[in-house]
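Before we start, here is the structure in question, set down as structure tokens.
A single protein chain has been removed from this complex, and every other one stays in its place.
So that you can tell them apart, the chains are marked A, B and C in the order they are listed, and the count of residues begins at 1 in each.
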Amino acid sequence: MSGQQFASDNYAGICPAAWAAMQEANTGSVVAYGQDEWTLRASDALRAAFEHDAEVFFVFNGTAANSLALASLCRSYESIIAADLAHIETDECGAPEFFSNGAKLLTIRTDGSGKLTPEAIRAMATGRSDIHFPRPAVVTITQPTETGILYSLDEIRAISATCRDLGLKLHMDGARFANAIAALGCRPADMTWRAGVDVLCCGGTKGGMGIGEAVIFFDRTLAEGFDYRCKQAGQLASKMRFLAAPWVGMLRDGVWLDYARHANAAATRLAQALAGIPDIRLVFPVEANAVFVSIPPQAALRLRERGWLFYEFIGGAARFMFAWDAEEARVDALARDIAACVAQ
Amino acid sequence: MSGQQFASDNYAGICPAAWAAMQEANTGSVVAYGQDEWTLRASDALRAAFEHDAEVFFVFNGTAANSLALASLCRSYESIIAADLAHIETDECGAPEFFSNGAKLLTIRTDGSGKLTPEAIRAMATGRSDIHFPRPAVVTITQPTETGILYSLDEIRAISATCRDLGLKLHMDGARFANAIAALGCRPADMTWRAGVDVLCCGGTKGGMGIGEAVIFFDRTLAEGFDYRCKQAGQLASKMRFLAAPWVGMLRDGVWLDYARHANAAATRLAQALAGIPDIRLVFPVEANAVFVSIPPQAALRLRERGWLFYEFIGGAARFMFAWDAEEARVDALARDIAACVAQ
Amino acid sequence: MSGQQFASDNYAGICPAAWAAMQEANTGSVVAYGQDEWTLRASDALRAAFEHDAEVFFVFNGTAANSLALASLCRSYESIIAADLAHIETDECGAPEFFSNGAKLLTIRTDGSGKLTPEAIRAMATGRSDIHFPRPAVVTITQPTETGILYSLDEIRAISATCRDLGLKLHMDGARFANAIAALGCRPADMTWRAGVDVLCCGGTKGGMGIGEAVIFFDRTLAEGFDYRCKQAGQLASKMRFLAAPWVGMLRDGVWLDYARHANAAATRLAQALAGIPDIRLVFPVEANAVFVSIPPQAALRLRERGWLFYEFIGGAARFMFAWDAEEARVDALARDIAACVAQ
Partner (left out) sequence: MSGQQFASDNYAGICPAAWAAMQEANTGSVVAYGQDEWTLRASDALRAAFEHDAEVFFVFNGTAANSLALASLCRSYESIIAADLAHIETDECGAPEFFSNGAKLLTIRTDGSGKLTPEAIRAMATGRSDIHFPRPAVVTITQPTETGILYSLDEIRAISATCRDLGLKLHMDGARFANAIAALGCRPADMTWRAGVDVLCCGGTKGGMGIGEAVIFFDRTLAEGFDYRCKQAGQLASKMRFLAAPWVGMLRDGVWLDYARHANAAATRLAQALAGIPDIRLVFPVEANAVFVSIPPQAALRLRERGWLFYEFIGGAARFMFAWDAEEARVDALARDIAACVAQ
């Protein structure tokens, strides 16, 4: 590829903060399987960032983080309430069902927002109570959603109140958690445990690490046995320091949020540059680091011919995702190329 | 820890070759999920090293590599023939059973060697054929074994001949594969596909990488669907380049074997230094990078008091495992301390 | 309950034909686990009825029959295309996902018919081909559907042609298979293997047996290992003769179809009696043994007060299902009571 691409925030490499911490950690003998100082430091750094004595686990990727967390919150014969656009439903190749040994995802239509509401959760959870229906045990929300939209703190609180009322646990898929925090300008605690979230899968990879996600249990009793679960499921790193150290680097001085703000700003920059171009349309409000833009098919073809990579989602919208490394000049070039392709 | 430790080869960090390749790979936008150039280069490097157009997959750790490979070689109602000391039996917390959804391990007593024989495999595979018994589908061997012993090429060939005769697939757990190659001085091809191995799990982590193992299918038809299997099981890295690049570094100019030779030499060095010390005894022949030494309990206690870390296995033997970074002076210090603790 | 009820065809007891065969089988010592003469006779009777040298297995219930058959037709990382109303989707509490260890159901909206079309199957099967999406391996159709509607033979043939074209297997959930045969007046072979069905789950319980379903593989290579699969999954009866003998009884002289015709006639009888009553409406065409009737809520309440049991489906329609034992007088009583409750 001849220049920076925005098809996915997974296209970005390892950020300087994560890299430096890995380098620092790469010294001498270190005890394996997470009994080392780096794992402790990373856990403590997350606990400090979340202002909570949470139980923290480091796993390899988001598929495993979400699937294992959900599996720990339900039994195989129970179900998970999720948005129709939830990544665990659309893009995990049956991973939640595999790790939970059969828990069913009950999906709710969200008309593109990917956001659940208390009403929809209640309707789904109380609609049936017979033995032939897998009783709901967990609700999962994605913050920001797969379409780049944010739940407000009030919305999360309302959902968690409904969950508590119905005896459901609340899980948050935070693959791009830092982007949400940066966008809302709130404290991580406010968006999670103070709002009633039981377990957070906090993304590291999309935020700038090479590999690794954190599973954070705010209710420690729910974490019982999770270490064994990770081990059995192939998610216990032997040289754990290399999964943990990047978190130390990212959380130092709030660097992770700086990166997230940078990524979000790039999305806003693109959105603003596209405003006013005729024949194209932002499909969803740009609230975090994603831009979904509806481009006429011929223009989209031309854009690809100019070397731009992007996915098409939900009725043909082109998706652009920005990471910690987004170059302003390149964002501007993309905007210009879109305009040119549409005008052509 | 005040000095280098030899409790496990997982205590070592990332070797210079792997590190340099990761650094090289950490440049610019790269396509995710293994569709990138680094993944291709690493696969090609392994294919070159094995002189075979094999199908190659990169996963996060050995638990997953072995469990997924075995799961792909049997159905849930079939079984896996393994040595009683096989890591998948003793130290994986039920991972093979989990990934295969219930395939049973049929273990064969090996009296400490960890080595299977054609006779024992045949006896196990043909002992029963009723519907209540999970019919054997795969044999797994570990090279070198968990007690640091090697199968000769002839032994592997004899086992694979038996497997073919019985309609069984042959899997090799090569968590320390490079140590075996370095010790036997043979070509990777000779120890694997030319000897009848169907699938190899080739260790990267213990050999000097931070994270990552390679699953190598010499029979490509067996690899059908394995990419989806990895995805569903949480073993598909989004930023795959960082799992792949280290292999490029390790395989360049045969560096991986230099490291393995270094580790093996450290084991030999310790073994030689311990020879002649009264009251201690090498429990297994030192053929790769492991030394199992029987130390009187009091002496073992004193050794721990001097700051040495080690596991005790199989009736009290202390295990020392050497990695790419083993310092000769530190090996000598360990030998001296063992002698002193025994003499005390 | 004071009189016969039509809430479900599961409310009926064991029919005389099945009972007599069980009684006949209950003599003396018989080899266990299906190696007995009754199992052979029942298998042969099914092979004769289907005019095909199929592989036949007897399992305990429909949940297991469908789930095991589907699990044998896909891998955990693959998917199953089904109607949104398919019993395996709506009423099995995650059983297909459990038995298959995570295969995902991809459901197609059918607007109440429960019938798939070649076009919808093709669209679902070819919509995505990326690694994050569980690739389709099987299509399942229910005949008659959960709403009592029939696929014509031509429709089944068109679906199977599409399946073959796409490399998909075709499974038929025939929980009420005899009702479909009786209604269409065709041969079992015509509705199954001659129309391209690979595996049929042929219902015994709803047709008049106490317990038991038959899984029939028309392609014997697909049955490989299915006996072990049944064993592991708790579906191998030790005293198999009691699962098998009822089939001998049912298939003797086509009795199963007589029962099915009787049940279908009861449904038609009710439908005809209800025709012309104002304010009620048949929600689906009555093609087999089910009647779905839309009754005003107050009338439905009154009907319950009169002692009638029924389920409400799909926006409030009352479902009545008829079995081999349906009494005409009781059907008429139901019709009269519905009319009265509506008129009240």
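Here, a contact is a pair of C-beta atoms (placed from the backbone, for glycine too) under 8 Å apart; a residue touches a chain by one contact, two chains touch by 3 or more.
Since we're looking at a predicted model, the values are computed, not measured.
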Chains in view that touch the one left out, judged over the entire complex: A, B, C
Touching residue (missing chain; options B:V59, B:A95, B:V138 or B:I156): B:A95
Identified contact with the non-displayed chain, of A:R135, A:R157, A:R187 or A:R330: A:R135
Candidate in contact with the missing chain, chosen from B:G114, B:P134 or B:G234: B:P134
Residue touching the undisplayed chain, where the options are C:G127, C:G167, C:G234 or C:G316: C:G234
Residue ranges of chain A at the interface with the undisplayed chain: 33, 75-78, 101-102, 131-132, 134-135, 225, 227-229, 231-232, 236
Those residues of chain B which, in the complete complex, touch the missing chain: 76-77, 79, 90-95, 97-99, 101-104, 131-134
Sites on chain C contacted by the missing partner chain, in the whole complex: 1, 3-5, 7-8, 10-14, 19, 22, 25-33, 59-64, 67-68, 92-95, 98-99, 101, 205-206, 210-211, 228, 231-239, 241-243, 309
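Everything that follows uses one rule, which is that only the chains that are shown with their structure count from here on.
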Separation of mean Cα positions, chain B and chain A [Å, integer]: 34
Distance from chain C to chain B - Cα centre to Cα centre, in angstrom: 50
Multi-partner residues of chain A (at least 2 other chains): 92-95, 98-99, 101
